[in-house]
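Got a structure for you, questions after.
Apart from one protein chain that is not included, each protein chain of the complex appears where it belongs.
Labels run A, B and C following the written order; every chain starts at residue 1.
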Amino acid sequence: MLIVMDSRADAAAVRRVIETVEQMGLKATPIPGAQRVAIGITGNRGTVDPTGLENLPGVLEIIPVSAPYKLVSRETKNERSVVRIGGVEIGGERLVVGAGPCAVESEEQTLEIARRVKAAGAVLFRGGAYKPRTSPYSFQGLGLAGLKILAKARAETGLPIVTEVLDTETAEEVAEYADCLQVGARNMQNFSLLKKVGRLKRPVLLKRGMSATIEEFLLSAEYILAEGNYDVVLCERGVRTFADHTRNTLDLSAIPAVQRISHLPIMADPSHGTGKRHKVLPLSRAAVAVGADGLLIEVHHKPETALSDGPQALLPEQFADLMNQIRALSIVMGRSA
Amino acid sequence: MLIVMDSRADAAAVRRVIETVEQMGLKATPIPGAQRVAIGITGNRGTVDPTGLENLPGVLEIIPVSAPYKLVSRETKNERSVVRIGGVEIGGERLVVGAGPCAVESEEQTLEIARRVKAAGAVLFRGGAYKPRTSPYSFQGLGLAGLKILAKARAETGLPIVTEVLDTETAEEVAEYADCLQVGARNMQNFSLLKKVGRLKRPVLLKRGMSATIEEFLLSAEYILAEGNYDVVLCERGVRTFADHTRNTLDLSAIPAVQRISHLPIMADPSHGTGKRHKVLPLSRAAVAVGADGLLIEVHHKPETALSDGPQALLPEQFADLMNQIRALSIVMGRSA
Amino acid sequence: MLIVMDSRADAAAVRRVIETVEQMGLKATPIPGAQRVAIGITGNRGTVDPTGLENLPGVLEIIPVSAPYKLVSRETKNERSVVRIGGVEIGGERLVVGAGPCAVESEEQTLEIARRVKAAGAVLFRGGAYKPRTSPYSFQGLGLAGLKILAKARAETGLPIVTEVLDTETAEEVAEYADCLQVGARNMQNFSLLKKVGRLKRPVLLKRGMSATIEEFLLSAEYILAEGNYDVVLCERGVRTFADHTRNTLDLSAIPAVQRISHLPIMADPSHGTGKRHKVLPLSRAAVAVGADGLLIEVHHKPETALSDGPQALLPEQFADLMNQIRALSIVMGRSA
Partner (left out) sequence: MLIVMDSRADAAAVRRVIETVEQMGLKATPIPGAQRVAIGITGNRGTVDPTGLENLPGVLEIIPVSAPYKLVSRETKNERSVVRIGGVEIGGERLVVGAGPCAVESEEQTLEIARRVKAAGAVLFRGGAYKPRTSPYSFQGLGLAGLKILAKARAETGLPIVTEVLDTETAEEVAEYADCLQVGARNMQNFSLLKKVGRLKRPVLLKRGMSATIEEFLLSAEYILAEGNYDVVLCERGVRTFADHTRNTLDLSAIPAVQRISHLPIMADPSHGTGKRHKVLPLSRAAVAVGADGLLIEVHHKPETALSDGPQALLPEQFADLMNQIRALSIVMGRSA
């Protein structure tokens, strides 16, 4: 941490800051400059929060220096992690594509889509049984019945299941049926839920919150690792900006940014990241080219009557076309798909 | 809902859209223009989601028209609601100020601050026993022990208690001790928690999420009302933008915006809304002048050693000054404080 | 400037950074911490740009420390500046209200509105002769003819004129007629224009750009002062965010933020800051309460047929009501209006 002093601060003000820092058990190193003094603070093991120093007389600004995450960091573990969902490895050589409907609506719908995405080359099946919906009057998901349908889809296709967990109360139930627990963007800072999935023995797919910085995103992952669950896959799914031509702004730079700091694998979700069917294909290609470890794609065979997120779902034949394009790109990227 | 057709769409494309709409049980009214045709859709009672129509050939755009909220709307109940927390009315003639530390740290700290804010004129006491923290290594709150300290503070000062509820599991415990359950910004779209507090018999203070539109904010309130709990107070606490001179950007226009659409009372939180002690006073004045029904202010007698959010806490004497300024403004606004 | 090293950087990497810094003629102070080394850099008088050091091996991050502005800073001149437009002082005891139509449309329209806003208490008259319009097909202003109409309005009412200057070519023409040159939000980083108005002998009203940080805003003002023109008034007029209930998000925290760093006066423009007539009054009150030195308000006697920005213009009688409310608030704020 660095304390920047006002250029008008006198020696007494500087002295007072140094003394206060030392009373907190930390070490202060003054750096006198032409215009102003800065004071480096070291020795903090996370037990003291010195940001309150900002209000001492003569202090202009406090600048944090150390990154607050530990277990997720490449400074702790340099080699990239591979997470296994069912038999599928994320973060390895193979580009992993998970696909399926936004919501489980019925057994027929789910099985039909599962067959189609498997045929096209998906290796994970995604679909929501518990659905977070902006409005209380929207379809909230089939719940336990939906989980059972997902299990049937797995039994028939062999595809491991990724499905969302909404709260601590139903987390264990979801973990019974799912191969991977998805924590959605709206719950990225639901810390009770993060701790809960950290204690369950299931890989977790953690989506970036709509207004989360990379630091906040990694700290949410840190919550899960800190409880003992190291099988975390991150997912960029678009952030909220002023731009109105897509539902969210897919921030593909987050992928190399995360990979530079963290050893955890990271996927992209161009379906939610754009919210528009005709942008899913180009942004999927871009996500592969930027270096994502995988994609999550929404597919529906009758999107105009889907109970949620119809506008962004691909038709099965569009998904097959996407898989073909992705495969060709993967080879250039030194991967298979 | 309005469907806007591409100017190059032919009569067959228009006909197909109209037929699809009618098959969904809705009514389609074509509006031929000089450049293009638009199609008004009516008769939807919320059971059908026609946004998937966006992908039909010749469709340029789909524009939603009806607001999706009902119970929170002034179209449903025109007169403004008054919510009672303990004996304190929010939304009435009196401007309500709640104050206290970010976190309950100890009995001494809590009681000392409670006495000081009461002496200065606060009518609600706020403080966190369960704390949502970005990092798993930050102080997470005293939990049940903190709730008991809050109850002591109420016993001694008579101030009703507002404290945060983090998850469905501890919600009932919090409701036993608190006069008002705060749902924080990070949980604004934790729909399981919203449903839970909707079923408890306690007023709820719902904070706006960091990237929530007014529509999403009101729909989250709608979740609580839809479960039968009509005692909801909204709170603007700053949104996330590119601006870096404050921790969040306090969006004061949200207050008249909410008041125009909804009958629910709305407060402002200039402490989180700015994250900087020296901006709390001016933004508090602004919040009163814009028409907020109340303020939530963080106060700490030793902010430089506070376990959380020290940089934004006012000293008790600064809070007393704030109360004096607020009182003078309230009179001009036709209120008391 | 502070260089933060990766925790895995070895002594050789640290040494190489220090040597490179010293070769640039700067001084390097290493600050060894428990986890990593940071290196303070001092002695830079603005002639060297060391941000390229970020790419040296072992460097994690570069953190700028010194603020790059000088003439606008309170570190240079602590007492707040007062700028005179015609006979009107901005930044003094009096709260200054400038009002008028978005665009000069005709002599009748302009004079009628000028009389009405003067009667209500405005002390500056605003109106655009050259208009920046998003679309080339929108009304672009009357140009020189508009400037002459503004001069007539001044002759009749005595109100000094504030009007926008769009480019270097017409700047002198505008300066002949206007008492104050407005540089609009879209031109805040039109540096050729900033230099040009810096060389003209007219006060400048500089509006904050739609996505400008406070630092960028002040640096744009610095361009004008650096050319010798110290008569600069700043104006907060809303920034662009995801929020869609207003046209822009009026960032009132910018006002105390600017006042803390700079001696220049600052006004607020709630008309553009909200873009909605029914939000102008509450946000005007808030701007006064937060400490703005003045307000700019759009007024039109026939807003439904205005050639630009009709939705945000107040009717003259609404403006009179606003003036009454503002006056009452000003007294509480220790000002007159």
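Here, contacts are C-beta pairs under 8 Å (C-beta built on N, C-alpha and C of every residue); 3 or more make two chains touch, one makes a residue touch a chain.
Here the structure is a predicted model, which means the values were calculated and not measured.
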item: Option touching the unshown chain, where A:L283, A:L296, A:A313 or A:A337 are the choices; value: A:L283
item: Contact with the hidden chain (one of C:R116, C:H263, C:R277 or C:R335); value: C:R277
item: Which residue of A:T20, A:S73, A:Q109 or A:S211 touches the chain not shown here; value: A:S211
item: Residues in subunit B touching the chain absent from view; value: 2, 4, 6-8, 29, 31-36, 38, 40, 42-45, 63, 65-66, 75, 78, 240-242
item: Residues of subunit C (touch criterion as defined above) contacting the omitted chain; value: 20, 24, 46, 49, 51-56, 62, 68-70, 132-138, 166-170, 186-187, 189-193, 210-211, 216, 219, 222-223, 226, 239-240, 276-278, 303-308, 310-311, 313
item: Those residues of subunit A which, in the complete complex, touch the missing chain; value: 211, 213-214, 239, 241-246, 249-257, 260, 273-274, 278-279, 282-283, 285-291, 325, 328-329, 332
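FYI, only the chains that are shown with their structure count from here on.
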item: Chain whose mean Cα position lies farthest from subunit B; value: C
item: Whole-Å gap between the CA centroids of subunit B and subunit C; value: 30
item: Inter-chain centre distance, subunit A versus subunit B - centres from mean C-alpha coordinates, in Å; value: 25
item: Two or more partner chains touched - positions in subunit B; value: 211, 239, 278
